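This report refers to the structure that appears directly beneath it.
In this view, the complex is presented without one of its protein chains, the others remaining in place.
Read from first to last, the chains carry the letters A, B and C; within each, the first residue is number 1.
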Amino acid sequence: MLMPDFDFLFFAEVLVGGLLAGVMYSLVAIGFVLIYKTSHVLNFAQGSMVLLAALTFVSLLERGVPFWASLLLSLAVMVLLGLAVERTVLRPLVNKPPITLFMATLGLSYVIEGVAQLVWGTQVHGLDLGIDDKPFEVAGILISKFDLVAAGIAAAMVALLTGFFRYTRIGLAFRAAADDQLAAFAVGLRLPRIWAATWVAAGVVSLVAGLLWGARLGVQFSLSFVVLKALPVLVLGGFDSILGAIVGGLLIGAGEKLSEVYIGPFFGGGIESWFAYVIALMFLLVRPAGLFGRKLVEKA
Amino acid sequence: MTSTSALSLKRAPAGATAETSEFGRKELRTFPEAASSEPLRLESITLAFGGVTALKDINLAVAPGEIRAIIGPNGAGKSSLLNVISGIYRPQHGLVWIDQQKFARVPTQKLARLGIARTFQNLALFKGLSVLENVVIGRAAVRHANFVEQIVGLGRARREQADAQRRAEEIIDFLDLRAVRNRWAGTLPYGLQKRVELARALVARPKILLLDEPMAGMTATEKQEMTRFVRAAREEFGTTVILIEHDIGIVMGLSDRVAVLDHGRKIADGPPAEVQANQAVIDAYIGVPHDDEPEDAYA
Amino acid sequence: MMNPNASRFPAWLGPVALLAVAYGVLPIVGSSYLFEAILTPFLALSLAAVGLNLLTGYAGQVSLGSAAFMAVGAFAAYNFNLRLPGLPLLMSLVLAGFVATALGVVFGLPSLRLRGFYLAVSTLAAQFFVQWALTKFSWFSNNNPSGVIDAPSLSIFGLSFDSSIGRYLFALTIVVVLAWLAQRLVNTQTGHNFIAVRDNELAAKVIGVPVLRTKLLAFAISSFVIGVAGALWAFAYLRTVEPAGFNLDRSFQVVFIIIIGGLASIRGAFFGAALLVVFPLILSRLGSFLLGDHFDSGVLDMTQHIVLGALIIFFLIAEPDGLVALWDRLKKRLLPIPNNP
Partner (left out) sequence: MKTIKLIPTVGRRFALSAALVITVAGTTFQTSADEQFFPLQSYRVGPYAAGGTGFFGGFIDYLNLINIRDGGVNGVKLTWAEGETQYEVERGVEVYERLKSHPGIAAWNPLSVGIAYAMIDRITQDKTPLITVNHGRTDSTDGAVFPYVFPLLLNPYSETSAIINYIGAKVGGLDRLKGKKIVVLYHGSPYGKETIPIYELLAQKYGFTVQQIEVPHPGNEQESQWLTIRRAKPEYVVLRGWGVMNPVAIKTAQKVGFPADHIVGNVWSNSEEDVIPAGDAAKGYVAITTQASGSQYPVLQEIIKTVYGAGKGNLEDKNRIGSVYHNLGIVNGILNVEAVRVAQEKFGHHTLSGDEVRWGFEHLKLDPARVEALGAKNLFHSINVTWDNHEGDGYVTFQQWDGKKWNVVSDWIAPDWALLRPIIEKSANAYAAEHKIPLRTADEAERVDTKPIVANK
C-alpha cells in the first residue's frame, strides 16, 4: 500500500463525514428536546412522527399534489397530530410520573406507525428534494452538498428555535413551563396550550427531519428507526438542551464514525450499532446530566 | 444574641440532664454512654448551593432526650440543616458529630445504624406497601438475611421477620394505627400518613429522631395528637427529637429548646420563653413578608 | 357461572384449580396448535414479564433491554448443553440463568448513578451490544454459518419432553416454579426493599435499605428469570433461534405485557402475556372469517398495531394497574367477600 500508517486526510474525511452525519442525528434529537423541555416527556413516538410526516408528504406528492401544497398539507397533518396527542394522551396523563408518559409514547408510536401505513400503504418511496448529492472536493476531502444543506437547515432551525425561546412571548412561556410547571401554572400560563404548542413544534421538526432523512434513506418503515440514532445523542447532550442536541449529535456522529473506522476492525467491524450508546453511557457515568442538561437527573 | 447561642451550646449537656431526668429508661440499658454525652453536635456548618449560602457557620449541640425545635421563616435553611444531618447534603465546611464520631458528610446509607431516623416534609411513605409493611421496613437497617434465606423462610430470616413484625405491631398500637394497619399507605388521609411515617421512624428505636414539619397541613386536632405522640415517643423510648415546625404555638409548647434560623444563620437558641422574647427573632419574623404556608401568627 | 357464595372458598383454591387445569385438563383436551402456538409462547413470555416486572414493576428500574437477556439465556443454555456433554438439561438452564444474571449486573451498574430515562436509554446499550456480540462471534452459535442455534431434545432424568404436550409441560413446570418463587420473593423483606427503592429512594436509603445492593439484586434476579425465559423461548417454543429474534421489538413486547397486565404484579405478567399472545390471533381469525378471501392481512396487522398501541395508552390512562386490577374488580363484584390472593 502506498498509504502511510496514519492517513491524515482520511482521518479528516471520516471526521467531517461523521460531523455531518451527526447533524442528521441532531435533527431528530431536537424534536425530543422540544417536548422534553416543556413537558418532561421522553417522546419515543418521535421516530414514528418522522415516518408519518415523510410518508404523508411523499404520498401526496406521488398523487400529483404540488410540492408546496404537499408540504403545507403534511404540516397540517403534523399540527393536527400534535393537538390530538395533547388532548388524548397528555392531558389525561397529567401529573403521572414521567415514565408513565414515556410508556404512553411507546404506545403512541405504535398507533402512529399503524395509521401511517394503513393510510399510505407500505411501499417504499424515493424522495427527491432536488438537492444534489454529488460530492465535491475541498482540500482533498469529499463533501456532500446534501449534507451541507442539511447542516444549514439544522443550523437555521436551531437559530429559529433559540430565537423563539428567547424573544417571543410564547417562547418565554415555554421556558417558564420548562423551569417550573407549578410556577408557570401559578402565573396563569395555560399548560395544556403550551404542551399542544410544543407537540406541534415537534411535529414540524419531525417533518423537516423526515424530509431530509427520507431523501437519504427513502421513505419507508425504517425511517422510524432513526430514533435509535437520536437517543445516545440526547443522553450525551442532555434531554433538555437544544444546544446539547447539536453538540451531542456532532460528538456522537464523529465518535461513531471514527471508532468504526479505527477501533471497529479490532472487533471485526459493525460496532456502530451500540458504540454510540457506550460513548454516551461512559459519559453519563461521569456526568449524569449530560453535557448541557440540568443536573436534576433524579427528577426523571 | 449570638453570644447566647454560643453560651447555650456550651451549657447544653448540663441543661439537658436536668431537663430530661426521667427519660430513656429502656435505652439507658442498651446505650449506657449515650446519656452521658451529646448524641449530636454540629460544628460550624456552612452549606452553599452555587453562589447561594443556605447555612452559615451553624453550631448546634443537642442534648440527650431533649426535644429541640428548629424554626425560622421560609428559606431560613431549616430543611437544609436536617438534610446536612442526614447526609443528603454535604456541607462545604464544618463537621457533624454523631455519638462521638465525626463526619464531614454523614453517610446517609448508614444513618439508621448510627441511630438516626427521620421523616420528610413531603410525605415519603412507600405507596406500594401497606401501613404495616411500611413500618416493618423501618427495621431494614438491622436485617441481615439474604433473599434466598428470606424466600425459603428459615432460621435467621424468619427470626428477623418475626422480630420486625412484633416491633412494628407494637409501634402501630402505640401510635393508634391499628385500624388502618392493612390499608395501602398511599390511600390514607394526609394526617395519618404523617403518623405512619413517624411509626416507620420509631420502629428502628432511633436515638435521634429528625422530624421535618411533622404537623404541616394538619388540622388542629391532628396537631394535638401528633404533639402527644412525639412527647410519648420521647417518654417511652428516650428518643432525642429534633423537629422543624411552622406552628410556633405548638413548637413553644412541645420543645425543650428552640433554635431559630434566619437567612442561614442561627439567630437564637434557648428555652422557648427566652427565644420568644428575643428581639432578633421578632424582627426576623416580621421582616419576612408573607409565607404562603398556613402559619399561626407569632406571639 | 360463579357461585355468589364462592367467598367461602379458601385462597389457595384458585391457584390449585388453575394448576389442575393446566396439568390435568389441558393436556387431554388441547390440540397441538394450542400448545405450540399459544400456550408455550405464552408461558415463555409470561416468565420474561415476571422477570421484568420484578425489575421495573417492583424495583422501579425501567429496562428496555429484556430481549438481550432472553438472548443471553437462550444462547448460554445452548452452549452449556453443547459444550458440557452430560450436563443435565435443567442444569444448563440454571447456568444460563446465571450467565444472564452476570450480564444483568454489569448492565445494571449504570442504575447506581442513573435514573429514569437515562437508565432506560442505557439499557438499550445492552440490547444492541448483546445482539451484535451474538451475531459477531460465531462461537456462540457453534460456528453455524447462519448464526442459528437448534435446541437440543428436551429430556430430564431420561424422560423425554419432545412432543408438543411435553414441551408445554416442561415450560409450564419451570414457569410455575419460578413464578412461585417470585411471588414469595415480592412478599419478603427483599421484595419490600424493591418497592421502597421504587417509591422513594431517598427515604429507603435513610431507613437503611441498602439501595445500591437492592438495585443490583433486582437486576440480577430479574435477569436470571428473563434469561431462563429466553432459554424456554428457544428450547421449548421455537426450537431454533437467531439473535435477530431477540430484537428491540421483543423488549418492547415484554414492557407492554407488564403495562397491560399490571405493574408490580406477578399475576399481571400472565394476564398481559395472555392478551398479547392471544389478541393478534383472535383479530386475525376475525379478519379471515369476516372478509374471507378478500381479506388483506396487511390491513389486519396495521389494525392490530393501532389497537395494541391504543390499548397501552388506554391502560395507562384508565387502568394504570392493568388487567389484574380489572380482574380483581370483576371478581369483587362477583364474589361479595373477595379472597385475597
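Of note:
By definition in this document, a contact is a pair of C-beta atoms (placed from the backbone, for glycine too) under 8 Å apart; a residue touches a chain by one contact, two chains touch by 3 or more.
Here the structure is a predicted model, which is why all the values come from computation and not from measurement.
The chain we do not see here touches A, C in the full complex. Residue in contact with the omitted chain (choice from A:76, A:94, A:142 or A:170): A:142. Shown as candidates are A:38, A:206, A:220 or A:241; the residue that touches the absent chain is A:220.
Residues touching the missing chain, restricted to chain C, are 31-33, 36-37, 41, 131-132, 135-136, 138, 141-142, 144-148, 150, 163-165, 237-245, 249, 280-281, 283-291, 295-303, 305-307 (touch as defined at the top). Touch with the hidden chain on the side of chain A covers residues 3, 7, 10, 13-14, 17-18, 20-21, 63-65, 117-119, 121-128, 133-135, 142, 144, 146-147, 213, 216-222, 225-226, 229, 256-258, 260-261, 264, 268-273.
We adopt the following convention: only the chains that are shown with their structure count from here on.
If you sketch which chains touch which, the chains link end to end in a single open path, with no loop closing it. For chain C, the chain with the farthest CA centroid is B.
If each chain is reduced to the centroid of its CA atoms, chain A and chain B end up 48 Å from each other.
The mean-CA centres of chain B and chain C are about 43 angstrom from one another, to the nearest whole unit. Averaged C-alpha coordinates put the centre of chain A at 32 Å from the centre of chain C.
Contact residues on chain C toward chain B in their complex (touch as defined above): 181, 184-185, 188-190, 192-193, 195-196, 198-200, 202-212, 217, 221, 264. Per the touch definition, chain B reaches chain C in the complex via residues 86, 88, 108-113, 117-118, 120, 124-129, 133, 136-138, 140-143, 145-147, 150-151, 153, 157, 160-161, 164, 200-201, 204.
Interface residues of chain C facing chain A in the complex, by the touch rule stated above, are 62, 110, 113-118, 120-122, 124-125, 128-129, 131-132, 136, 248, 252, 255-256, 259, 298-299, 302-306, 308-313, 316-317, 320.
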